[in-house]
Structures are given as structure tokens and as C-alpha cells.
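What you see is the complex with one protein chain gone and the rest in place.
What follows is chain A.
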């Protein structure tokens, strides 16, 4: 459901209406206010970034979107409807896939199996049918395998398909995590610092993959970064957070010239 008109980006991509909307979200941990009355929207097909210094509350926001945290106040709207309180696995089944700031993979399982778990949101065959490797389960397994192989090819990790994830270097793990999220064919893909801890070359690869995903599949992406430089070229619109508050929201150019944002990043006391 679209309740707003879209817009056309500088590079000519058509962005759709609102897919997800955060309305006056506040999140408290005891006395700590991690998020304070923040509202913003994510539109269909866009790359939306949330940036801000460490501790600004970016990961908390992503956790609210993906259902890992329940906001103390405020509403989450998704596909035109207010979302009732939900467990993370239910949110995942609604087409919200994510990666984690500190990579969360199934270390004992192979790359292929890890990416296959991304298809769990599309599981329809019952347990009995799976246990007995019966009709529907088998068809589904084949279909899942096909889709997963396509994602694996797309992210250029064919050569490590059968490697246990625990043995992979950091940069590749990040890519496998992206593959697993992508395998879910999500309506919205949430990436928590996808480039953190990477070297320059790995960062370039990851940027390219993110843009390709958005281009090729039209996937809506919401990504978090603390490093301002990296995301400016990637994103269509940027939310800037600092100390749990929203201090800026707009195109990369608008945000770059916003005095509050400049102050926050230069560490001006406030």
C-alpha cells in the first residue's frame, strides 16, 4: 500500500511510496534514553541511511525496526498498517531481513547452509512432510536451492559454498551474512554497519554489492554507518542521529550542509 507519491533520484531511479514509517519512537533502557521521539520514513526502492556517532542509538533503531526491541513509545507502520508488538521471528516473516553489527552467523554450518536458513521465512511444507522428504518439502528444497545458488553467485562466494563459516575471514563473513539476508528476498533489508572493520578494498566491494542489490532486485535498503563518508555516495536519503535524537534528515547534500550535523561530527559540545 502506498500512501505517498514517490520521487525520482538524481541518477534517474523511480522511488515508490512509503514502505515503513517510524512515528515518534522513544526507547528507554532504565534511565538511558537510547532513542528520543524520532520519526522518519523509508520508501520503496530507496537506499536509506541512518548515520551518527557511536552510541547515537542507530543500532537501537534497527533493533526496533526488526522487532528485537519493543519501543517504549511510538508506532511502527509497515506497508500501510500499524504493526502490533511482534517477536523478531514474526517481523522476519513479514519480509524484514537484517544483518548485525557484530556478525551473527551459524559458525558451525557451511556457507551454503547458512544462506539456506535465509529461506526459512518461505517455508510452507509441514514438519512431517520434511521429515519424510515428501512431495511439497522436496519441491520447496529444490526451489530454495536454486534461489540460494543465485544469491551465492551474485555475491561471488561460489568458491566457499561448502566451507564452515567459522573458518572464514571477517570480510567474507560479512558477505555471507548479507547473502543470508538476501536469500529471504526481503521487502526491506536492514544492514547494521555493513562496512565496519573492513579494509578499503573490502569496503568498495561491499558498496558495490549494496548498490547492485538495490539496482538488480529493487530491494529497499536501510543501512547504518558511523562513518559519514562511506554512505553519502550510497544513499538516497539520510537520517542523522546524535545522543538518541534526530538532528538531520534529507538527501546527502542537504545533510552535509546541515550545521547541527557538522557540529555533531566535529564534536562541538551540546
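A few remarks follow.
Simple rule for what comes next: a residue touches a chain if its C-beta (ideal position, glycine included) is under 8 Å from a C-beta of that chain, and two chains touch if they have at least 3 such contacts; residues count from 1.
FYI, contacts and distances are computed from a predicted model.
Within the choices "Multiple sugar transport system ATP-binding protein", "Carbon monoxide dehydrogenase small chain", "Acyl carrier protein" or "ABC transporter permease", the name that UniProt assigns to the complex's undisplayed chain is "ABC transporter permease".
Residue A:105 is the one among A:35, A:49, A:105 or A:178 that touches the chain not shown. For the chain left out of this panel, the touching residue among A:13, A:93 or A:161 is A:93.
Looking at A:72, A:130, A:163 or A:187, the residue that reaches the missing chain in the full complex is A:130. Contact between chain A and the unshown chain involves residues 66, 68, 87-90, 92-93, 97-98, 100, 104-109, 113, 116-121, 123, 125, 127, 130-131, 133, 137, 140-141, 144, 180-181, 184.
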